[in-house]
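These notes are about the structure you will find just below.
With one protein chain removed, the remaining protein chains of the complex are shown where they sit.
Let's turn to chain A:
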Amino acid sequence: MNSSNTNNGQSNNGKSSRLDGINRDLGLYFLELSRLRSSAAPTEMEEDEEEAPKELNTINSSGGFLVVAPDKLSVKYTTVNLHGHDVGVVQANKPAPVKRLLYYFEIYVKDAGAKGQIAIGFTNEGFKMRRQPGWEVNSCGYHGDDGLLYRGQGKGDAFGPTYTTGDTVGGGINYASQEFFFTKNGVLVGTVCKEKEMKGRLFPTIAVHSQNEEVHVNFGQKKFAFDLKEYEAQERLKRQMTIEKISLPPNISYGLVRSYLLHYGYEDTLNSFDLASKSTIPPVYIAQENGFDEQDIGYALNQRKILRQLIRNGEIDAAISKLRDWYPQIVQVGALEEAVKYGRIELAKFFRLAGFDDLVQDCVALLAYEHPQESCVGYLLEESQRDLVADTVNAMILSTNPNTQDMEGCLQSYLERLLRQLTACCLERRSANGEQGEAFLLRRVL
């Protein structure tokens, strides 16, 4: 064990090892953050491309009753139907994708045949392929002959107009409102609630049932008759209106901004802010009096500001030297060997990515050098990484505050925690809905 280390251990009793532990944890935390930021973070990543339906499924269709064209985009009922169990039903080749606000497709009735018993709707995987969608449980269908909507029972509900030769009818799912919606010739016919039982994967489904009926299907390869984009925009607006009606506690934004500035040591900005706030509405004073500094984030504000400025300007020598003066317990000069050893053993446990070990070792080693920029790990001090280093140092100093209650307070300001919580809650909500609906995208709000 290095002699300087032993000294520290003796003079601070148990506190030194606690601080060592904290410093290492903080270092790890920021390294992980850096890794997350450099690779695509889960929230900002594009959603995995879900496969959307492109054509009809000829494998499980009720062949024998209907004929699917070679392009798999149209069907024809060829025989004469005799009863209710010889419906010509066909599903799309893939289920409707769920990670979006809406899904929609259309059919064009080329020929209503003898009786116009056409249907459009959604069915699940195990659907009985000889029955109209909507005549069995876990399915729904809008029927052309009677204009009724069937939802798993023999009897349908009044819904909209009938449709026949020459009509374009569309069916869709609105994941946000958990509804099915149908259109005729570009006009919305209506919506119905999507039963909770219909949560599994749903296949766009069409059906024909009397002689010579012929229907073409459009899964988006051609322009829709219905203005889907406009509908989507309207639905988004509805959601937005709900959000905008929420009333906010007074001065909450003010509090979040102030705590952010305090947390990251932006002392000059904070002073400017406080000065300007004095001349605004009185309630702002109340906020200052009560304070919310559970963890006293005004701690060492001036020092943190100075260090941040030095690091941002690349004046690492000055920064390290000040850090040594003010917080010797953070800078472990001469403990390089131990730091590297720690890196290999401890950090290997945490990081599964090969090749990342090197970065980790380098970071931990950084603080141990007398002249970091000349060291082989000097690349970390390049401009792009400086904010990361500044944030790490900031957190480490905050952790030396004897009033620090928990580590999380040192890591992120309230604002960032709010953002994380929001993202997590949105993802959680989507997960509760069976992974339906859009992910939260901060960009949209900003």
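By definition in this document, contacts are C-beta pairs under 8 Å (C-beta built on N, C-alpha and C of every residue); 3 or more make two chains touch, one makes a residue touch a chain; residues count from 1.
One rule holds for everything that comes next: contacts and distances are computed from a predicted model.
One chain of the complex is hidden; its UniProt record names it "CTLH domain-containing protein", one of "Integrator complex assembly factor WDR73", "CTLH domain-containing protein", "Cystatin LXN-type domain-containing protein" or "Golgi apparatus membrane protein TVP23 homolog".
Of the candidate positions A:A52, A:V67, A:A114 or A:L419, contact with the hidden chain is made by A:L419. Among A:L228, A:V257 or A:L323, the one in contact with the hidden chain is A:V257.
Within the entire complex, the positions of chain A that touch the omitted partner chain are 33, 36-37, 41-44, 242-244, 246, 248-253, 255-257, 260-261, 266, 268-269, 272-273, 275-276, 279-283, 286-287, 290, 292, 308-309, 312, 387, 408-409, 412, 414-429, 432, 442, 445-446.
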